[in-house]
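What follows is a short report on a single structure.
A protein chain is absent from this complex, but the other protein chains hold their places.
Presenting chain A:
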Amino acid sequence: MNIRTFISFFLMGLILVAVQIFLLKNLALFGVALCFLYLLIILSLPVSIGHIPLILLSFGIGLFIDMFYDTMGIHAASATFIGFIRPYWLKVISPTGGYDDSNEPTLKEMGMGWYFTYAIPMIFFFSLIFFSIDQWGTGGFFGVLNKSFFSSTLTFLLAILVQLLFFKKRRGI
C-alpha cells in the first residue's frame, strides 16, 4: 500500500465515520432499519492487509463509533468479528485465479455479482451480532431477526450507492 492509497483510505474512513456519527446515528427507517455505513471502511480495505492489523483496526473503529452511540462495546464486538472473518470469507469466495495484491474488494473492481456474495453475509452477520447483544435478555429472537434483516438491507443499499457515486476505479476514493 503506497502513501497515496493510504491517505485516500484515511480520508474515506474519516468521512464515513463523520457521516455515521452526525447523520446516520439518528436515522431509523420505520423504527427497524438502522444504517451501519461505516462498515464500508472495513469491507473495502485492500485484500493484502494483514489479519492482525485488520482486526485491530476493526476494533478501533467500532470502539470509536461506540463512544458516540453510548453503546459501549457493542459496535466494537461486532466489528471485530467482521474483521476476523473477512480473510476467511475472501478466501472462500475468491474468483478464479485469486486476487491481485493491489486488489480492493470494492464494487467497481470486483463487479456486482461478486460484491453481493461478499458484502451481504458480512453485513447481515454484523447486524445479527449487534442486535443480539443489544436486545440481550429482552427476549424476542424474531425482533432481532427483523431488525437485522432490514438494517443490513438498508446498509447494503447505501453502501452500493456510496460506491457508485464516490469511488473511482483503481483509486481509493
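Here is the rule we go by: contacts are C-beta pairs under 8 Å (C-beta built on N, C-alpha and C of every residue); 3 or more make two chains touch, one makes a residue touch a chain; residues count from 1.
To be clear about the criterion, contacts and distances are computed from a predicted model.
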Check your understanding: Which one, "Transketolase", "Autoinducer 2 import system permease protein LsrD", "Cell shape-determining protein MreC" or "Sugar ABC transporter ATP-binding protein", is the UniProt name for the chain you do not see?
Key -> "Cell shape-determining protein MreC"
Point to revise | Residue, one of A:68, A:116 or A:141, that touches the chain absent here | key: A:68
**Study point:** From A:12, A:55, A:119 or A:154, residue that would touch the chain that is not displayed
**Key:** A:55
Study note, to complete from the structure: Across the whole complex, the chain not displayed is touched by chain A residues 21-22, 25, 28, 31, 34, 51-52, 55-56, 59, 62-63, 66-74, 76-77, 80-81, 83-84, 133-138, 140, 143
